[in-house]
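A protein chain is absent from this complex, but the other protein chains hold their places.
Each chain carries a letter (A, B and C) given by its place in the written order, and its residues are counted from 1.
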């Protein structure tokens, strides 16, 4: 394994410390709970929005903490949901009279930690609601009993509820908006290489030189099938077919299209995929109203990409277009 | 080789097409010359700023075209300076009565193409000036006759002259600013893995499982030495020592610190490096006034990172802080 | 009596904890086969803390002691394992609370409570390819061995054998819970990481048992 690393156990803490040092005016870091929070949260005027999830998906979610998005994130270690205590402590610290919204990607460990924390917080009299994101079409709900996974599409849920919270929406309204966005969001990814967790020190799975994993999860979990590498145009067709037929999206729809890099794929390739996908959708009468090209939810250093489609309406589009200020930026 | 690719020959055109489709209102794409230009350029009120360079360094430079940065970029193929004609044609199209500033990273091919294009354009009566960027301390000016290379630090030159041009500065003033920023900018990188050019189909060089290349160039050229992988803290020390002693930077300096990913390294590791570097500099009395963490100038899918330091003064800091609107964004 | 019971419980917890710490890499690799590879790391970080805090847990009563362990686990272990193992220790603690001595029957009762807690939390059924598929057969064997009579070291040896064979048998199951479930049919052919961890724990415990206070007593 070759990584910028001192000690696998310090990987997450050192990364979070770097994040905090880079944003001294806007973020506060509480090492005991891997907690990164907005310096101006909780606010009596604003519902607090909290994400947990495992680490290894950066910029998700710690680098999405800021005005117009998350109030706080308390990630677990790499690919591990945070311990219950991290979440509970975070909720207590972020408790606003307007309430706390928990955003959870739909995985067993995350569900359990957040549900336990919610129970404990409610018992403390805190007004908490939990919202599950499950945008990944790779996993068929009917076949597997844990349900769909939450992947890169969670960005749109975060962005929409974040914008609404910033504008003063109440907790019920945020739940409505989040559920609505999640319901029209579909994602699917493909891995070209495996990722290497720092503590494991070797690739999480084996992919031969000409193999890809279609429908890979953001923790390197397997997806729909192991396939042979194909031209980019064919891969885009495969992913888009799965997304479009799932919701389904149809001619006349206006969508947001995200081409998300999984960590090891350069942005040049993501733009190449975008061009192909944009034209394929146009050919089906689907208009890309907003585009998102870059890394939003990664799987450490995995080479690969995911596509996400969101069906837009005026409300969603306005929320996505609202300004936000998070650590990820060019300037 | 596993990449998102249809055909190596179409790699750059397809990427540029994607970029253009993603920014239909702000960018214009001229396929014959790999030209990406601001839709509102040339402007009679503003000096045009043009970058060339090879492809494979994205987001540099095509994704830095926009308000407050570049007026246009006309990249060559992967790691190849653009043909003279691309540059000449671009200058003609971008010719503004206020003049055209050419930004060139200091490499033989780039120098020649831009110098020839400048000669041709001047003969046409266009007011052109050329500015060379050479921030890479890995290459000793005295030892090698082609001089230092231009690497990730070119971002700061682009950003500063872009902001000044937007504010109406004239060509002479931009040359002054650009030279000034270049003179206080120092970079050095380290590769953990080699990159794979699409047309080559295999890694550009061999690095053993425990080897790194210190001072690597952004085209995979070798650097100062082949070394063994070391803890992140040690690598940061090595890079910072080279930068700090070169200018030199000294106690009391206020700097911009960039941690630039070379393409295959996840942002989590870049933040880890940032935290270490920030603290090391602080211990030397050097204050990080602005930070830049992410991918700015890559080498395809190479895992690795570079550090850049810029000594700030009020003028430079104001120019860096000025707003800009380029394709690279989260929203 | 109580102090000795607490001492035995402490002995068992220390053995489990050292097993988790020593097998970090192995357990992680097992989870990597069809899961996400974090199981070893998660367990090791939690039980490392248990070993660190162990002198601070109350020893006057095995229940209080186990509750301390459960708290450390909940605060330190992430992923699915945190809630699962935390709940398991907490439920066992609740049963043990206030009991003077702990017999094999008490152990059965405690572990059955753990199973119920794990199922309430994680909604897994037997056969879903989780650690339950090793834990339940282990408890069954404990119950049988205790009924058969015999020394504690014989009982624990039988448990180790039963846990190992049940854990290995998970290979033929398809994962229906946890990250491994996304592999679908591909999860067949390799054993469940959590189940194997229990087998390794039981085997190490059997090996160390002669040194336990319960035996020397």
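Heads up, the rule we're going with is that a contact is a pair of C-beta atoms (placed from the backbone, for glycine too) under 8 Å apart; a residue touches a chain by one contact, two chains touch by 3 or more.
All of these numbers come straight from a predicted model, not from anything done at the bench.
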Displayed chains contacted by the hidden chain, counting the whole assembly: B
Residue of B:149, B:186 or B:311 touching the missing chain in the full complex: B:149
Residue touching the undisplayed chain, where the options are B:112, B:167 or B:183: B:112
Chain not shown: contacting residue from B:50, B:78 or B:104: B:78
Given B:139, B:164 or B:307, the one touching the chain that is not displayed: B:139
Contact with the hidden chain (one of B:18, B:197, B:263 or B:327): B:197
Contacts of chain B with the absent chain, listed as residue ranges: 8-9, 54, 76-86, 107-109, 112-113, 116, 138-139, 143-146, 149, 197, 199-200, 204-205, 217, 219-223
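The criterion applied here is as follows: only the chains that are shown with their structure count from here on.
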Innermost chain by mean C-alpha position: A
Centre-of-Cα separation between chain C and chain A, whole angstrom: 33
CA centroid of chain A to CA centroid of chain B, Å: 29
